[in-house]
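For this depiction, one protein chain was excluded, whereas all remaining protein chains were kept in their positions.
What follows is subunit A.
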């Protein structure tokens, strides 16, 4: 049998969801282990034997100097690096707090020092080149499973490039934007979650980040304005998971 690929999971500052979601693969995690050997994954194992990774998964935002060092180490020692989850690809919720770090620290910890070297939260993609970006807060676990299988088989994984809306249509969910007037970001958000929130009859809050390209954020903006939402509300909604997006 061929040698297994070495897999590392690195967690920067985040909610733990993107690392945890790997464990939610259950038995399928063991299927992946036919191809991979996990050599770094501190949530799941006490072993630390990696110094080279064929594939590195990095979750979370860079929010401290420690995060930045860890990210660079992961990048320098891996062949294929995946920014995993919206924290890593777009910054997610913690990056959307728009105050300079010193002011934020002051509001929370009450003094002006920064002894532990906190940084303004930014996504992984701001600091290093990544080989693949898989958004989602958290990402869809079927998607990461497929991506890891593809890589193991030497196939370049495919990036989803359609909005959540399309998945609503495929599932024949009633459009909550048109029918209920709920603020739904489905038209301008990366698909891949199978429109799971619309299944609950609720509007997409944009957790997979804004879809670039063909989509029309200005149009979405107008629709929400017509539904009676004010500017500030709409802008904050747009920026919740991706402050750093142009």
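FYI, a contact is a pair of C-beta atoms (placed from the backbone, for glycine too) under 8 Å apart; a residue touches a chain by one contact, two chains touch by 3 or more; residues count from 1.
As a working rule, contacts and distances are computed from a predicted model.
A.B. asks: Given the choices "Na+/H+ antiporter MnhB subunit-related protein", "Small-conductance mechanosensitive channel", "Sulfhydrogenase II, alpha chain" or "2-oxoglutarate synthase", state the protein name listed in UniProt for the chain not shown.
C.D. replies: So, among "Na+/H+ antiporter MnhB subunit-related protein", "Small-conductance mechanosensitive channel", "Sulfhydrogenase II, alpha chain" or "2-oxoglutarate synthase", the name matching the hidden chain's UniProt entry is "Sulfhydrogenase II, alpha chain".
A.B. asks: Considering the whole complex, which of A:78, A:121 or A:189 touches the chain not shown?
C.D. replies: A:121
A.B. asks: Determine and list the subunit A residues touching the chain excluded from the picture.
C.D. replies: Touch with the absent chain occurs at residues 11-18, 20-21, 23-24, 26-27, 29-30, 33, 38, 42-48, 61, 63-64, 66-67, 92-94, 96-97, 99, 104-105, 107-111, 113, 115-116, 118-119, 121, 137-138, 141, 196-197, 199-202, 205, 207, 233, 236-237, 240.
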